[in-house]
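Written out below as structure tokens is the structure these notes cover.
In this view, the complex is presented without one of its protein chains, the others remaining in place.
Going by the order they are written in, the chains are A, B and C; count residues from 1 in each one.
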Amino acid sequence: MSGNGFGTLFRFTTFGESHGPAIGCVVDGVPPRIPLSEADLQPWLDKRRPGQSRHTTQRQEADQVKILSGVFEGKTTGTPIGLLIENTDQRSKDYGEIAEQFRPGHADVTYWGKYGIRDYRGGGRSSARETAMRVAAGGVARAVLNALVPGGVVIRAAMTQLGDLAIDRAAWDWDQVNANPFFCPDATSVARWEDRLNAIRKDGSSIGGVVEVVAENVPLGLGAPVYDKLDADIAKALMSINAVKGVEIGDGFDAATLTGEQNADEMEIDEQGNLRFLSNHAGGILGGISSGQPIIARMAVKPTSSILTPRRSVDIHGKMVDVRTKGRHDPCVGIRAVPVAEAMMAVTLADHLLRHRAQCG
Amino acid sequence: MSGNGFGTLFRFTTFGESHGPAIGCVVDGVPPRIPLSEADLQPWLDKRRPGQSRHTTQRQEADQVKILSGVFEGKTTGTPIGLLIENTDQRSKDYGEIAEQFRPGHADVTYWGKYGIRDYRGGGRSSARETAMRVAAGGVARAVLNALVPGGVVIRAAMTQLGDLAIDRAAWDWDQVNANPFFCPDATSVARWEDRLNAIRKDGSSIGGVVEVVAENVPLGLGAPVYDKLDADIAKALMSINAVKGVEIGDGFDAATLTGEQNADEMEIDEQGNLRFLSNHAGGILGGISSGQPIIARMAVKPTSSILTPRRSVDIHGKMVDVRTKGRHDPCVGIRAVPVAEAMMAVTLADHLLRHRAQCG
Amino acid sequence: MSGNGFGTLFRFTTFGESHGPAIGCVVDGVPPRIPLSEADLQPWLDKRRPGQSRHTTQRQEADQVKILSGVFEGKTTGTPIGLLIENTDQRSKDYGEIAEQFRPGHADVTYWGKYGIRDYRGGGRSSARETAMRVAAGGVARAVLNALVPGGVVIRAAMTQLGDLAIDRAAWDWDQVNANPFFCPDATSVARWEDRLNAIRKDGSSIGGVVEVVAENVPLGLGAPVYDKLDADIAKALMSINAVKGVEIGDGFDAATLTGEQNADEMEIDEQGNLRFLSNHAGGILGGISSGQPIIARMAVKPTSSILTPRRSVDIHGKMVDVRTKGRHDPCVGIRAVPVAEAMMAVTLADHLLRHRAQCG
Partner (left out) sequence: MSGNGFGTLFRFTTFGESHGPAIGCVVDGVPPRIPLSEADLQPWLDKRRPGQSRHTTQRQEADQVKILSGVFEGKTTGTPIGLLIENTDQRSKDYGEIAEQFRPGHADVTYWGKYGIRDYRGGGRSSARETAMRVAAGGVARAVLNALVPGGVVIRAAMTQLGDLAIDRAAWDWDQVNANPFFCPDATSVARWEDRLNAIRKDGSSIGGVVEVVAENVPLGLGAPVYDKLDADIAKALMSINAVKGVEIGDGFDAATLTGEQNADEMEIDEQGNLRFLSNHAGGILGGISSGQPIIARMAVKPTSSILTPRRSVDIHGKMVDVRTKGRHDPCVGIRAVPVAEAMMAVTLADHLLRHRAQCG
């Protein structure tokens, strides 16, 4: 209720600052007897971990997650799961200027204005470091979904646009996503993206991007209309990720340009006697409830605000200053947002799966 | 918690189906001693009311809101405000086919799949009729904002796109919004929109649109990071509106194409010694907290799913059918979503204003 | 979250003042396809209704409950159930003195101090009239419990003490409860209670009492440790009823005087191979989770604060006054609290039943 937790029944609450001793979270509401170990969570954290290519920040964080509670003899017990990651790469340095200046595009000025105090070291609480715990909680959510949904739920994300360079959707290949440092599903775009990002990094600049996340094999019926529609909660989940400025479900903003005839997803009964949709403009959600089709969401990520070019700003004393952000930053934070988007989709679906089970059995 | 309420401290919960005896809501958490009467709520309901031009559904609903509690001698008492609107235009008719068929694009199939039962009359709970209570609750929220924020908060929305016809943003004039039946802020677009909509209506078709909502004079500091960021809650609020498929804050999806230099909103100290931003790509929110700039959000509304052209579908018996939706429908539901978008912005801001006051005094 | 709702998944929110046009509530989270009609709710309201004997207030309220939504063709649809009771017996009168005076033992002084405004007519929101909606919501909860728990859940309450006159527990007979105007389960106590209450009423005085509520056939497993223990939520539920000052589970305060040997409820396997407890000191709850034994709770109800004898007090102007409460009041509010206690037990169990189903399937 106080802003640092997400979910109603599958609910996790995170804590920790970028440069404090540790970050952590509590995942509450996990069903019992679900197989879970640190080995189930670590791969997702490794995927998000910085420093894996020259296209992400060169900070080195081991991001070793520890399970402190809630798991006994390899299975969840139904009690809260405490997760902890110690911060190991806290470079000791002089924060002199940054401590008093508001970096444009960052949360410095609003945290200061809201709280009158601010842990300025590495962005403090507003650092993307917090997203590591989302990914850890997302790992728990995946375990829940896979245990409760026959056949498991497949949640995958990819970058579909780097700056203005959009992929060729016809060339989409999920196997490509982990074969390049951009989580790009279109092999033909990789070289262009690499050139663009090299130029951006060389300039000390940054660039935005678009991430698409798809959840397959989601059962029909998830979502609690009217205000906790599944798409409303996905929108909140994705918009809560650092630097995200837009969220779409299915055709998203393109749907505004369609006619009713174009937009309607027709239905038929297939050979096996099952309901089949002939298209998926809706992105798998109708009236706030999952339809059984793949759930498709997209999010727009703004460019990293930390850039080398000086920008006009002010400091806490009300003086005008020029701010130039040195340090190790992602030229495109959208890249590392890919596993975070997957995680937020996973926790949202796990929560609604339990909510649906509560009401409808 | 069960899906039909919105907000944490300023919280409203709605009930009611399209063709039941009444719809209503409870608004809880309203501060005491705020002037409020039915006359403060009715104008917003009138703005949303159908049948006001030939471009919206010809259903006639008086939508007279009654305050049943929580107001004493013209002021709120701090106790819950019960609001009720009786449904007066419930045409008695044979629902025969519609009762058993799933209209493509509608929530028929998912309600049926989720609940195994469905009030099919007029869309039941999934009808846009529910949004009348959002607008009523939004009226209460406006009263709260105006009482607690010096100078009041101005919340206005407009349609910025009808199908693929976007307005000329340079011609934006708020005074135009209520001067045409489309809530269009650009006088030069009105004629084109009218032609388009006449054609759409004549074809028994429908079209989508984009709505932009702007909140001015919002104090710096609203928003509860990390998961209840102000933009995350606005995204949820807007995405929960019927037919919305996308939400943007500030530059939204365009931000993905910018560089860090372009996107950064620089700051300076103005002549009065106050902080001033030189641009507003962020849409008034940084790190999930309002910055004092205007808050700008947009939402994409899909075309009305009720169209005259037959579409392929199935019925509750698993048989394939052709569905053709007769009746009185909005050719562009985006139009009537304009006051709803304002209302959802208002309730979100009122909630976060109280949350901010709780934590930060 | 704002104080006028109860429950997490089975959640109801009430509104309305004693002398406003109506009171009502929204029950959200009800599972679909559960048979429900006004006829299922009315008997519980009738049981609570005043004016049925000379031992309760002579106010006449028909308390006819209307279902406004959420039920279709005799069954719940999974959407929120709106309930409304119109206030019919609002005697028009001069509230002159009462409007400005704080009645000792009443919430007048604290409402005024908290809100700075107060609907003084008949106690406004703090009137026991609000409990009618608890009883209505409790009726919905009973329907849920009976539909989901094989064999149904039996929830019954009785008065076990009137002032210092305790029943003879050995004479407990549930059939007696509805055979006397005190919900007294011990036929041998009725005459004594009647004498006492006649004397109290003649004096214009009032007296307290104790109510015991028992829930049978509650499945093992309900309760969400650690903070939402089933007994913790029952304690909150009962303590939230007007005039309640104490709550016990099982042996309650007597447990403080026992040794571990006396208190331990031993277990065995019965002839059918089922777990059987040999005693029930725990009141059916261990570690916050129902054990399958009957759940037993008690609550202490203070004497009605409205009495004829003048009491020293102050008014809103800070002047000292003598207050004497005329009007139609219950000499023992404990009596009419009996069906309210049942209702609060029912809603708490229904909520935890859904919560358990969510987490444990």
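Here are a few things to note about the model shown:
In this text, a contact is a pair of C-beta atoms (placed from the backbone, for glycine too) under 8 Å apart; a residue touches a chain by one contact, two chains touch by 3 or more.
Model, not experiment: these values are computed from the prediction.
Put simply, the hidden chain is in touch with A, B, C once you look at the whole complex.
For the chain missing from the display, the contacting residue among B:3, B:78, B:105 or B:122 is B:78, taking the whole complex into account. When the omitted chain is restored, the residue from C:177, C:235 or C:295 that touches it is C:235. Listed residues B:16, B:29, B:219 or B:260: the one in touch with the omitted chain is B:29. Among the residues C:10, C:44, C:72 or C:111, only C:111 touches the chain that is left out of the figure.
Contact residues of subunit B toward the unshown chain are 1, 8-9, 29-32, 78-79, 148, 225, 354-355, 357-361. Touching the omitted chain from subunit A are residues 1-5, 7-11, 13-17, 20-26, 28-29, 32-33, 66, 68-70, 72, 75-82, 84, 114-119, 124-125. Where subunit C meets the missing chain, the touching residues are 1-6, 8, 14, 102, 104-107, 109-111, 113-116, 125-126, 130, 161, 163-164, 200, 205-210, 220-221, 223-229, 231-240, 242, 245-269, 273, 275, 278, 281-283, 285-292, 300-307, 309, 311-314, 318-320, 334, 355-356, 359-360.
Throughout what follows, only the chains that are shown with their structure count from here on.
Mean C-alpha positions place subunit A and subunit C at a centre distance of 45 Å.
Taking the mean of the C-alpha atoms as each chain's centre, subunit B and subunit C sit 39 Å apart. As a whole-number value, the distance joining the C-alpha centres of subunit A and subunit B reads 26 Å.
Subunit C has residues 1, 8-9, 29, 32, 78-79 in contact with two or more other chains.
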